[in-house]
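Below: one structure, written as structure tokens.
Note that one protein chain is taken out, while the other chains of the complex remain in position.
Chain IDs A, B and C follow the sequence of writing; residue 1 opens each chain.
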Amino acid sequence: MTRRVYLDHNASTPVHPEVMAEMLPYFTDLYGNPSSIHAFGRDAREGVDLARERIARFLKVSPQELVFTSGGTESDNFAVKGLAWARGRGHLITSRVEHHAVFRTCQALEGFGFEGTYVGVDGYGMLDPDEVRRAIRPDTVAISVMHANSEVGTIQPIGEIGRLARERKIPLHVDAVQTFGKIPIDVDALGIDLLSFSGHKIYGPKGIGGLYVRKGTKMVSIQHGGEHERRRRAGTENVPGIVGLGKAVEVRARDMRAEAERLTALRTRFWEGVRARVPEVRLSGHPTERLPGTASLLVRHVESESIVLGLDLKGIGVSAGSACTAGNVEPSHVLVAMGVPLDWAMGAVRCSLGRSTTAEDIDYVVACLEPIVKKLRQVLPVGAA
Amino acid sequence: MTRRVYLDHNASTPVHPEVMAEMLPYFTDLYGNPSSIHAFGRDAREGVDLARERIARFLKVSPQELVFTSGGTESDNFAVKGLAWARGRGHLITSRVEHHAVFRTCQALEGFGFEGTYVGVDGYGMLDPDEVRRAIRPDTVAISVMHANSEVGTIQPIGEIGRLARERKIPLHVDAVQTFGKIPIDVDALGIDLLSFSGHKIYGPKGIGGLYVRKGTKMVSIQHGGEHERRRRAGTENVPGIVGLGKAVEVRARDMRAEAERLTALRTRFWEGVRARVPEVRLSGHPTERLPGTASLLVRHVESESIVLGLDLKGIGVSAGSACTAGNVEPSHVLVAMGVPLDWAMGAVRCSLGRSTTAEDIDYVVACLEPIVKKLRQVLPVGAA
Amino acid sequence: MRYSATVLDHFLNPRNAGMMRDPDGTGEEEYEGCGDLTRFFLRVRDGRAVEIRFQTYGCGPTIAAASMASELARGRAVDDLCRLKAQDIETALEGLPEDRRHAADVAAGALRAAALDALGKRG
Partner (left out) sequence: MRYSATVLDHFLNPRNAGMMRDPDGTGEEEYEGCGDLTRFFLRVRDGRAVEIRFQTYGCGPTIAAASMASELARGRAVDDLCRLKAQDIETALEGLPEDRRHAADVAAGALRAAALDALGKRG
């Protein structure tokens, strides 16, 4: 295994060298607790403040509207539970293609007497705003919809959902973990009240994330303790993580547009290559409303993990869209919601491109994929064999 | 300001160079998501596994009994809410000197119909196990008591409380954020079912912590999403943080004993020096059952923050035991629970020693403290002036 | 790596993969009816499995297990194949991860079914 190609940037990304450089001193030299009033504490506080300002500038919001968390999952939990608990009971609207961090949080709240409506999607994984409208009830207390789907890359019509929510004064939470820093987000124009994001998806560190909370939004905190983050999220601040997240956002603000173009071109090259060489393969998700770097393949009649394993043996990292759990091939809930038939869904393989990806990488992956799929199909007990 | 002396190790600590060295590759080279099945993911998973094993070895528990969190605050929230929600309702016992992460979590649960008993302490800040015994009710679902107090350093009689809890089959959670890696902890001998700890108090990184959960303890998770940490705590693992925490624990296991002795000697030197030169000063907390490096002074009639500020101007970082909030000098809830009179409590200053602390540092701080206190007392409207 | 070198070898280069015309026995095993399926074909001469083929839907280890089972079975008495255990296949594969043990179960089950089928036809 000589060559290594990482095509799993939707799962996680390496920390950008510029980000690393800014974080480093906060581990060993500027190690004060930002709550401390002495110079050691103030130095740390400064790092936190700068990061918050950078992110605020990027999102065009006020720094006071940002809360740091331990990652996208906590942000999602905080947003949905924070809205729900602030109201005590009522009805929640979300979709069938949400990340588990939202999906299972809504389910957990159902255990506490909230009611949930899980709106479906079309074959592209896209929500119909009219369906969201029809799901709204007088006691609806929150709507939570992801911006782009991590598995298939489809971007949801947030603007229209935001308009609906705003008309009815229902707070809208958007899980933007896969779009923040990748495509432009205008929280005012889109009518977003809360926005989740995560460091490790955008070349920042793992274990850090944030939540934008529009001023005036009724929320309660879900982690109790000291008076950190203006009493919204207790716990000693992860200073190096916060500094890293701030820098990562600054770098993305600078590089985002050019990178999106570059990745879109590479993704096209990838799909054209795959389509030309692998029979019975589809690109899942919406044809145009999609993340620049995400290419999710459906390879008919072949099992996801076998492809992932085959590519892994060639030094390539991609992600399986279906998991083999205790002998069951289980297509992800996203593919099920999209109505992808099992013979296609079982072979879902997500390739997500990023900063390091080159045209040579793409060509190498395509070249490796072809014989792997062919070999896997040779043992099939079906027509394709 | 030439010299800088950090005496606030109970607030946070710098990352140990050996810890830093182990963490570094996980930011930029071993950046896979541990949930990914390809080589990039497996490399990250290995780091997580090794860290878990190291901590398990240190605590003499099984690796499966450890859950990584975002810090001490989350561990405390997780422990108390996890126990409470698994039972739905009932009675909680904790103390009046807990960290806010436990204290306010119990209060939050009261808002959900749980009942709380907050057991008092004596003038040393120590719990009486008999009081805990008397607080136990048939519907008591959890006891949460800290191991050592972060403000005054008093170590609680956990063993006796553990015996009580075990006899009655009530799970015992211990917030060991200030003792883990500083003094030996034997969860079996002490009868501990859950144990919170945090990275940044022991020369590990900020934003990472853990919770030991004894096998068989009925718990629910409080952060919902993916199937991380054996479905106990959702969220992409903070791999570098986890690796750092694991290494920090390994280093502490090696250095802990010698360091505790060294710090005890330095603390004695400090207290002897202060006592000899500053009139009307006391050492708060228990005379013998205390953390090695913690020396909390009560400087009568002087206001905490003024001392902190005075020392800060000399390059020294210590922590105020009372906060001046909007004009009120508010002694911490710990000092209030200990019954420290206001004229002493208002002048609470916590000095916490650590790895970098030298005898020269100590002498410097003592030398600086004397004139500051003298000056502050000159403006006093009371007899001491 | 999660998988032994032997598992990887059989996954990458499955032995005896494919179907067989007019077999003397065929057998299938499905795992909880979810598309995961292994099928064996046997050619029997003088009570022995002289030729074996398999087809499978399934994850990498399932393919490897079927491939290994086909190797273990070749030349053996058909009676014997009914007694080939999942554990034997796993051992020959130098182990399987906990959550992939089912791969050996499926292979053993399908092989047994094929052997019983051959015995039934013969008998």
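We take it that contacts are C-beta pairs under 8 Å (C-beta built on N, C-alpha and C of every residue); 3 or more make two chains touch, one makes a residue touch a chain.
Not measured: the values here are computed from a predicted model.
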Touch criterion as defined above, residue of B:A21, B:A189, B:A265 or B:L380 at the omitted chain: B:L380
Of B:E98, B:E259 or B:E303, the one touching the omitted chain in the full complex: B:E303
Chain B, residues in touch with the chain not shown (by the definition above): 301, 303, 305-306, 309-310, 313, 324-330, 342-343, 346, 375-376, 378-382, 385
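Everything that follows uses one rule, which is that only the chains that are shown with their structure count from here on.
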For chain A paired with chain C, centre-to-centre distance based on mean C-alpha positions, whole Å: 41
Whole-Å separation of chain centres (CA-atom averages), chain B against chain C: 57
Residue list for chain A, restricted to those that touch at least two other chains: 305, 309
Multi-chain contact sites of chain C, meaning residues that touch two or more partners: none
